[in-house]
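Following: one structure in C-alpha cells, then a few remarks.
All protein chains of the complex are present and in place, except for one that has been dropped.
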C-alpha cells in the first residue's frame, strides 16, 4: 500500500470494472466480482490487490505472486499461479498505468494565491489555479486554468502557460510559451540565454539571444533540466515529448512530437529531431544535426552526423547498430588473439 | 522580429552606421543609406532586416535570402542574391553579435529592493543595484553597483560581487569572491562543500572545505552548473571564461582565462587548465591533471593524463587526435575484414 502520508487511495474497483477501463480480457481464475483495493508489485501484492508483469526478468515473481489480479500478456499467462485472476492485454504496463490512475487520481490544485507569493498586477491567472508560497510572477504573464505554480518558483515577464500546467518547486521560466497539461519538475530552467558568443580580439562578444522556448501540449520536463531559448529562431519542444532529469537542450534545438529523452542527455544548438525519437541516458548530440523520426540513439552515444529516420545508432562516435556490434566483436576477438 | 512580449528593438540604423560600428566593408548592392530595422535569420529576413552567414551549411539560405543586408565573409560573397547589400568581414558572427547588441541593448536593472527580499543589515549593496523578490542576502555580503540579484536567489554570508554582475533566479552562492560583469544563470550553485572525505574504519570522515570560489571578471556560468569551493586552496575561474549549463567543477580546480566549457562537462578536483582551453559537451577530466593553454578536448572525451598546450584530444580514454582517428579507422577495417 502506498504510504498514506503521501498518497490517498480511491476505489475499490471490481475486476470487471478494471477490465472495462483498460480494455483487458479476463482470464485465469476469472473472478469478475473480486473487489480490488489497491495496486502493488508482484512480490508484495495480496489477494485484494492488482499487479502487472511487464518484464520477463520478473517471471519468477509472477509465478509466486499472491496478487488477486495481474495484468499480463496472453503469451505469459501459463506461468500464472493458481487462483490468480488474469487481465490479459498485449500492453500490461499501459493497462497498469490506467488502473493505477484510477486508484490514485492526482489531486487537483487547491485554487488560490498563497501568502507571500509575489504577483505583478498585470499578470493574468486563470480560474482554479494555485500559486504556492513565495512564487514570483512577473508583468504580463498569462497563466491558464487549474494550473499549479510551485513554491519559490519564478515566472518572468511575458511568459504564457496553458491550462492544467503543473510547475514544481524552485523552477524558473522566462521567454517561453508553454502549452496545456505540461509538467515542469522541480528545478527546471527554461528560457535563459543560450551559449552564444563570438570571438573577438579582446575576448568573447555576447550574441543577444532573441528567440523563445515554445513547448507543446502534454510535455514533461524532468528535475533540474535546462532548456535555453533560441538565438533568433525559437527552441521548440513538440507535443507529448518526455524529457527526464538533468537534460540539456541548447538554443534553437527543435524536437518533434512524442520524443523520449532519458536523463542527462545533451543536445547542442540548432539540432533538429523528428517525431518519436528516443535517446538513451547520457547520449550527446553535437549541433546543427538532423535526426529523422523514429530514430533510436543509445545510452552514452555520441552523435556527430545526421541520423536517418528509424535508424538505431550506438557508441561514441555513433555507429549504425550492426556496425557497432561488429566492431565490439572484432575488437574482442583481436584482444584474445594477441594474448594467445 | 523578436517577440515584443520579451524584447524591445532599438534603431533603426543605416547600413553605414552598422558598418562603422562593426568594422565591416560594404559590398553587394552597397546601399549605404538603407535603414535597417531589425536582425533576422537568413530564411526569415526581409528587406529592412540584417542577417549573417557564418556556417557553410546555410549557404542555400544565403542564396535565397530576402535580407536587406548580410554579414558575410568576402570569400562567400559571390553566392549573394541580387539586391542584397553585403557587409564584408572575416568574422560575420562577431559582427552580427555587435550589431544585434545595438538593436537589442540589454535593459539596465531597475534599481531598488523588491518587497519580500531579505537583506541582512550588515550587507552593503551598491548604487543602481536591483534585488528581486524573496532574494536572501546574508551578513557581510558586498554587492557592487548596477547588479541584478534574481528572485529567490540566496547569497550567503561574506560573499563579494563586483559591479554589473547579473545573478539569475534561484541561484545560491556562498564562500565566493566574484568579479565584475559576471553572469550567473538560473539555478547555479557556487561555493558549497567539495566532495571531500577520508575513509575510516567506521565510514567516511568529512574533510572541512576551507577554501573559496574566486571568479574573474566577465565570466558566464550556465544554468544549474555547480562549482564547489576549494578544500584549502581556492577553486578559481579565470577572467572571460564561458561555462555552459549543467557543468560540474570540483574543489581546487583552477581554470585559466578565456576557456570554453560546453554543457555537462565535468572537471574533478585539483585539475588545472591553462588559458583558452576548450572542452566539448559531456567531456570529463579526472583530478590532479594539468591541461595546457590552448588545448582542445573533444565532446565526451575522458581525460586521464595531462594534456600539452595546444594539443587536441578525443575519445575515452582520450587520445591525440591523429591517433584517435587512426584507431577509429583501423577498427572499422578490422570489423569489415572479419565479415568477409
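To keep things simple, chains are lettered A and B as they appear, and every chain counts its residues starting from 1.
Throughout what follows, contacts are C-beta pairs under 8 Å (C-beta built on N, C-alpha and C of every residue); 3 or more make two chains touch, one makes a residue touch a chain.
From a predicted model like this one, the values you see are computed outputs, not experimental measurements.
Novice: Out of A:114, A:157, A:304 or A:321, which is the one that touches the chain we can't see?
Specialist: Touching the chain that is not displayed is residue A:114.
Novice: Can you work out which residue in A:65, A:85, A:224 or A:270 touches the chain that's missing from view?
Specialist: The missing chain is touched by A:224.
Novice: Taking the full complex into account, find the residue in A:140, A:186, A:203 or A:287 that is in contact with the omitted chain.
Specialist: Considering the complete complex, A:186 is the one touching the chain left out.
Novice: Could you tell me which of A:132, A:164, A:193 or A:228 touches the chain that is not displayed?
Specialist: A:132
Novice: Could you pull out which residues of chain A are in touch with the chain that's been left out?
Specialist: Within chain A, the residues that touch the unshown chain are 2-3, 5-7, 39-41, 44, 55, 57, 91, 93-94, 96-98, 100-101, 103-104, 106, 114-116, 132-134, 150-152, 168-170, 183, 185-187, 218, 220, 222-224, 240, 242, 244-246, 258, 262-264, 280-282, 299-300, 316, 328, 331-332, 334-336, 338-339.
Novice: Residues on chain B that touch the omitted chain in the whole complex?
Specialist: 116, 118, 134, 136, 140, 152-154, 156-158, 160, 170-172, 174-175, 187, 189, 192-193, 195-200, 203-208, 210-212, 224, 226, 228, 232-233, 246, 248, 250, 264, 266, 268, 282, 284, 286, 288, 300, 302, 304, 316-317, 323, 326-327, 329-331, 333-334
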